[in-house]
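I'd like to ask you about the structure that follows.
One protein chain is absent from this view; the other protein chains keep their places.
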């Protein structure tokens, strides 16, 4: 069993011991992912790129926790919808390879539909 | 090499071939995670729980893509900050075990500081 | 001077006394609007519609504060970009009248491009 399966198994156990599946429909899960992503972003509010880089190094434990919060909900949502996270990511990376050919996209942050 | 390391290696390669690291500071990454989480949530806007469950089954490919978009940025951000995603998730699950003891939290969606 | 102009004048004064314009570029303002919108949404996390209605009545002062936080940044951003908020809203309402004709949109939450 690989590590994504292992942690997903632990998430399921944590949730089911608390009888929380009743709250974890996809809409509530998507809301929770946004809320956790906001907590991550709040650490960087008003800061310049330089301040952000320094802050992230000096507050490593807090940032790690915020990233974990997002991941815990994201892994569970994928599991609830029978989505293999790795498979989904590989498919999307392949799609992005087509959308952003190296020769056109290199060094630019333009969205694919305007490239 | 486990599956998280493998996909992270592919993400790094995709990014570096396009010379995009210059845009991927933690603040921009956190912004992008929120934007992708919003695209996921938009699928469920205005829908009831029943409508959401049906919609998620009938639009599996689209939902899979949205989840992948969030995961691609989240895995890369963790990697950029030298955070082991699995390790971060396990630490946070352990913290949550303390914050939400089964006997107090069972069947309730109350936040730990009000339990 | 109408009430939007009056409160906008107070917001400007509050900001300039603190010399904060240097942080208030449109991107930072948009980030702050999302962060405040998340704080509002967090009050409703995991709750059913019925629980939300009751909660909003019983926690009127907190919800009022969260709505104010979003409005303060939104009014300032409009002002910074020389946008008349009322004018913008009227133009958008007119556009929505065209996008959502009553006979097609009545009682449905379908997005205009799928109506």
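We just call them A, B and C in the order they show up, numbering each chain from 1.
The working rule: a residue touches a chain if its C-beta (ideal position, glycine included) is under 8 Å from a C-beta of that chain, and two chains touch if they have at least 3 such contacts.
For clarity, every value in this text was computed on a predicted model and none was experimentally measured.
K.L.:
Of A:4, A:34 or A:52, which residue touches the hidden chain?
P.N.:
Residue touching the chain left out of view: A:34.
K.L.:
On subunit B, what residues meet the omitted chain?
P.N.:
Residues in contact with the chain left out: 23, 28, 31-32, 34-35, 38-39, 41-42, 45-46.
K.L.:
Which subunit C residues would touch the chain omitted from the figure, given the whole complex?
P.N.:
Interface with the chain not displayed, on the subunit C side: 2-4, 6-7, 10-11, 14, 17-20, 22-23, 25-27, 30-31, 33-34, 37-38, 40-41, 43-44, 47, 49, 52-53, 56, 60, 63-65, 67-72, 74-75, 77-78, 81, 83, 85-86, 88-93, 95-97, 100, 102, 105-107, 109.
K.L.:
Please output the residues of subunit A touching the missing chain, sorted low to high.
P.N.:
Interface residues of subunit A facing the absent chain: 31, 34, 45-47, 109.
Here, only the chains that are shown with their structure count from here on.
K.L.:
Can you give the whole-Å distance between the Cα centres of subunit A and subunit B?
P.N.:
So the centre of subunit A lies 2 Å away from the centre of subunit B.
K.L.:
Cα centroid separation between subunit B and subunit C, in whole Å?
P.N.:
So the centroids are 26 Å from each other.
K.L.:
Listing for subunit C: what residues touch at least two other chains?
P.N.:
31, 34, 45-46, in rising order.
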